[in-house]
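Only a part of the assembly is drawn; its chains keep their places, and the rest are absent.
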């Protein structure tokens, strides 16, 4: 939970982020808040569905698109910008800064004598830094976190509480890994031999770029022979599975509970909805958007929005639809009989009915 | 794993839980068991499918509905009650009580001098209690658990091993959080700015009511501006994702591997099957039952049972059905041609075929 700072004049914020200001530049805001917040706070409008809340807001200031300026009450300072959400994110980060690392190693932490920990880094209680591991400048290693042998954490990165980064994995600068993340566990490599499975050693590592954020309890397996790769600027939500040898392109964002099977490659700037799944060995191109719960069972190359979500119905309706679906062969046969009897069947329909 | 107690007379149990007893009130039972258990144990019948097992049981006592009394062997004491499962749950809790907390702080635990830990509470090995955190009376904080700065744990609650509760989150009384739970990690808030993502600070917390149970490795994110809220009596199973600003109403039960996207509101007394998913920004009313694997992509207000699960088929059958499904446009066109040729098409069907 971020800290707070003294109130800031909205004029200063407008200048800093290139907003057109409508209102008193000396007005000060102390906190980020929703549209229902108070006079000492600043909010934003990005979703037009909230226009009614804007009209009745008592906020001290609102960041909003120029087109909505007229809907902002006169008592509220308006900071006009074409991307209010991004400006709000930056303003909120200034008003509620993340506490800086407290340099030093907690007395209960266990740091191997062959590990390198920057003097400006913070290592928390019960953390473990193994031989050859490198902790960069101003990093924070949270309580109960582990950085395995030979692993590396770039400058200004943070392992939250109870993150486990295993041997040899490398994490870039300015990354944030939330509690329970596991980086570098063995991939699921098994060779069948008779009825039993032989474990296939997982010899690769995980390479994570700069500015990556990874959500709680997400798992990223090490590669089998080559590495699993998460590129710069990727955002992963909670409880995601990234299997061995997966690669994820820069600035792709993936919502919670997505499963990505082995050796699948996802491009840059993709957006993946929660609960979606990817079969293994696929290639998904750049700028592809996958809806929530979609099942990606083949490669996709054309940018665009893809889905296979099946919306809920009341149980009686759903059962009837399922029944119809499972009798589609019979329905097709009935149509074919009608076509034969009425002689309306056109030629060239071979692929329509079998 | 709960402890055990001396055997109890079934007459005492019948009185305590309002059952009609058929059999010797002095008969004693020492353990809870399935219908296949022994003469020193007590079981229950709630599922009529197990009637045959009831008829051949050798248990010392069975809790069952009055209507099934005749099927209980004479050698087995019958405790008749309209809700055998709930009575059994309470009897089992008496016969196998959870060990009480052992007041005190383990010497390896790390408790901040500005934290408040009740004298009757137990803090386990390697646990971390940060500044300003409050641990209520008779709480148990398990090994490797963390209670973050300013967080609060109500009386008689238990954080199992390796639970992480982050700064400012509040948990009510009599709660039980299983290993690996993460409460209060940052929600997935990202604003797009060009190709890159700007992190949106997550300034809310998580508020959890009384009598809540949360399963292993489940994650509950802190709110973006307001709080994520889990109401009294909610039951969450394992590996569930509760995104930022979700609210869950009292006494709702959610089975494992459910994903709930941001700002979705689920009502009271709902039951959600395993593997189901909810899109963001939805409202699901009270008393709604969602089947396993269902995909809730729109709001639901009418109480009832909803589903969209797609049952497995043998691969050949499934491929043929999928093929038919993907050619539904063509089938519709064929029916339309038949209607045109035979002039049976009725008026007012415009929305049936395009």
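Note that the chains take the letters A and B in the order they are written out, and that residue 1 is the start of every chain.
Here, a residue touches a chain if its C-beta (ideal position, glycine included) is under 8 Å from a C-beta of that chain, and two chains touch if they have at least 3 such contacts.
None of these values were measured; they are calculated from a predicted model.
Here 2 identical chains are displayed in place, and the whole complex they belong to in this file is assembled from 3 copies in total.
In this text, only the chains that are shown with their structure count from here on.
The rotation relating chain A to chain B, fitted on Cα atoms, comes to 120°, given as a multiple of 5. Against chain A, the residues of chain B that register as touching in their complex are 108, 110, 126, 128, 144, 146, 148-150, 162, 164, 166-168, 180, 182, 184-186, 188-193, 195-201, 203, 205, 217, 219, 221-222, 225-226, 239, 241, 243, 257, 259, 261, 277, 279, 290-291, 294-298, 300, 302, 304-308, 310-311, 313, 320-321, 324-325, 327-328, 330-331, 334-335, 337-338, 341-342.
Here chain A touches chain B in the complex through residues 1-2, 31-34, 37, 43, 83, 85-86, 88-90, 92-93, 96, 98, 106, 108, 125-126, 143-144, 160-162, 176, 178-180, 211, 213, 215-217, 233, 235, 237-239, 250-251, 253, 255-257, 268-269, 274-275, 292-293, 309-315, 318-319, 322, 325-326, 328-329, 331-332, 335, 338-339, 342, 344-346, 349, 351-353, going by the rule given at the top.
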